[in-house]
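With one protein chain removed, the remaining protein chains of the complex are shown where they sit.
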């Protein structure tokens, strides 16, 4: 009886999945056939059928560059720091917001921090350049402390921190929302019980709040690993200049400049593929680790 | 036409001789732009009829239609209900020729180029396409996707249109659109005005300081120094991290050229071989000088990290009194200077000159965009005729069109000519400066307004400049016309050396190595100018450049031009 019912349920589950899977097949899986252009020197006028095959050339191209090491280090460093900051800052912010009981204030802050997400980097970089200019606000503040004015955007020391900070500034509101939603799922009974036991605010944080949203933290952290080679093209592109190529030139900006010489779709596809493979590997590893050590399946 | 004979000049001028010599005459031959030949212009359509049966403007008996991909016009101003696809211009074409055009797709700027590649790769070609680059054209030819237009051009092109194409002299207009002797595309023309880069100075500052315009780089330095003292919070000459770019704001094409340096262009070396301009010794001299100017604070300290918008702000806010730019910048960004400070004046000069007293300015390739016809499309002659009719209307040679009330209405609201089917700007090589000079002559009373009667383009300049004269700085659009008529137009007509690159294409090694080399180049040059590297870094750069593929590229380029 129960078995029969289970089978019937299962059938319904499949039915639920069906429309989504069809669309995914159509728009994500079928086009995958086209990744063959990663092995071509793709010429639009000749199409996939007529473009010359070049084997692994597009993949090895980046590795053979004299500055490939620099580009990979920049990409990895910027992306990893962004991932880390992108986990910690929203989490900390959500926890702080959670502590506030002025509902009105909470709402406003939460709305406002999400706003920079709506401005494109073209707009934001204009604002950032003006903030950091020699007679801009930041240098004015520094001069109160007697510091010399700094050309931040021409400085290989400052440029990467600036990328990380401005990225956090733009995007932390996004993950904050997820954490706040996760926080609502913690059973208030747990708090009440802990308070009756005489727990302090700090203890509540460590013993109730954090464990309550741990799955969400692990999930977001794991998924963000997929971006381990995505350092943020638009941001870097709208802020950098040749003086900071040394610290700011990333794979995507490089490929973009290659494309200026000749729109190289083959190379772009190959690089995209490479980034995805590495992202997937990291996600699989992290999934396995979570399953093995925490006995927790992420998805 | 003056022919300067410096050692350097001889090297640089070879390619240009014909061009610059011809461009001196072309206006006279052409008619529309030159007052002296204006009498013949009115009757220009008629001679064609005697030569052949074919009427280049003749109406088709049965309707002909084609689909096309068309670049969109930014901020397009059209009367209510009219669109890019269906407006007075397209209706006029349809009325005249019985040709109906529909747009397969349209997009603007970069998006057009991208969509163009995508639609090519998906294999859906419209009958007629606007091709944005020479490279795209080449791949279309190689893939055998487009029609040979040689016969169509020979038979159907109007004498008027042919006159324009021939104004460049020596078949230069078709240089990039001809493959194996076959004309595969109808090109637009990058005329002189699209290349010449002028020095713009705050004339009110110069006047206050009682300074003459600086003829040489050293004099320019003095002027910048004086400007800095005159306006203490000013930042000096504006710049752009892309040191050279054609027809753009703030880049330094003409400044480098004053040292005989032509970065990013291919120049003849002493032995008749081609060499890359960025690695020439003149470049080192130029960079050393710029480094000096920068260190002294005569160049905006932040030019390398600023984008165009920030440099424009310096100009608009009166924080800089010197920039390099093309003839049209009075509309943007100079108009904002005047709006913010009505006392401000800008003037353009064909300066600085090199040590031989010649003003050099690097030129972009002669073609910028093409119209092609899909292989197998039945009526390529319709395409040719549309261009004939369009060109005749645009230059004001069709009285019916000019007199039409719709034409007037479109003029009033400022509808762009790019609403015509083909985005090919085809003008006489010297049209902008010739028109401006003519308007200036009339304005100053050296010629009567009769001279303007047959030159519609010059008349427009005159009308607006007159409005500015009567009510100074009331309308920035009129002011901008005034500045072009009185300053940048005449400056462009000064004798100058238009420096063309000997090679504009892309070679095999460029595909893989150019990005590395470009990166090295822009990094090194900016560092030298900003003083983070010594000038001797240039020599290291040249060595590296050669080793990392520069030598290969140089060999390929020489092979490509048959050296």
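Each chain carries a letter (A and B) given by its place in the written order, and its residues are counted from 1.
Throughout what follows, a contact is a pair of C-beta atoms (placed from the backbone, for glycine too) under 8 Å apart; a residue touches a chain by one contact, two chains touch by 3 or more.
Convention: contacts and distances are computed from a predicted model.
Its record in UniProt calls the unshown chain "Carbohydrate ABC transporter permease", which is the match among "ATP synthase subunit a", "Malonate decarboxylase acyl carrier protein", "Carbohydrate ABC transporter permease" or "Multicomponent Na+:H+ antiporter subunit B". Set against the missing chain, the residues A:122, A:142, A:260 or A:294 yield one that touches it, A:122. Checked against the full complex, the candidates A:59, A:169 or A:256 give a single residue touching the omitted chain, namely A:169. Considering the full assembly, A:181 is the residue among A:141, A:181 or A:260 that touches the omitted chain. Summarising the interface, chain A meets the missing chain with residues 5-6, 8-10, 12-14, 16-17, 19-21, 23-24, 26-35, 37-38, 42, 44, 48, 93, 96-97, 99-103, 105-120, 122-124, 127, 130, 169, 173-174, 177-178, 180-189, 191, 195, 201, 204, 212, 215-216, 219, 223, 226, 265, 268-269, 272-273, 276, 279-280, 283, 298-299.
Contacts to the hidden chain, counted on chain B, fall at residues 72, 74-75, 83, 103-111, 114-115, 118-119, 121-122, 124, 188, 190-191, 193-194, 246-249, 308-310, 312-314, 316-318, 326, 328, 330-333, 335-336, 339-340, 364, 368-369, 414, 416-418, 425, 427, 431-432, 457, 460-461, 464, 476-477, 480-481, 484.
Throughout what follows, only the chains that are shown with their structure count from here on.
Rounded to a whole number, the gap between the C-alpha centres of chain A and chain B is 42 angstrom. Chain A contributes residues 42-48, 50, 61, 65-67, 125-126, 129-130, 133-134, 151, 153-154, 238, 241-243, 245-246, 249, 254, 257-258, 260-265 to its touches with chain B in the complex. By the touch criterion stated above, chain B contacts chain A in their complex at residues 113, 116-118, 120-123, 135-136, 139-140, 142-143, 145, 241, 301-302, 304-307, 309-310, 506, 510-512, 514-516, 518-519, 522-523, 525-527, 530, 532, 548.
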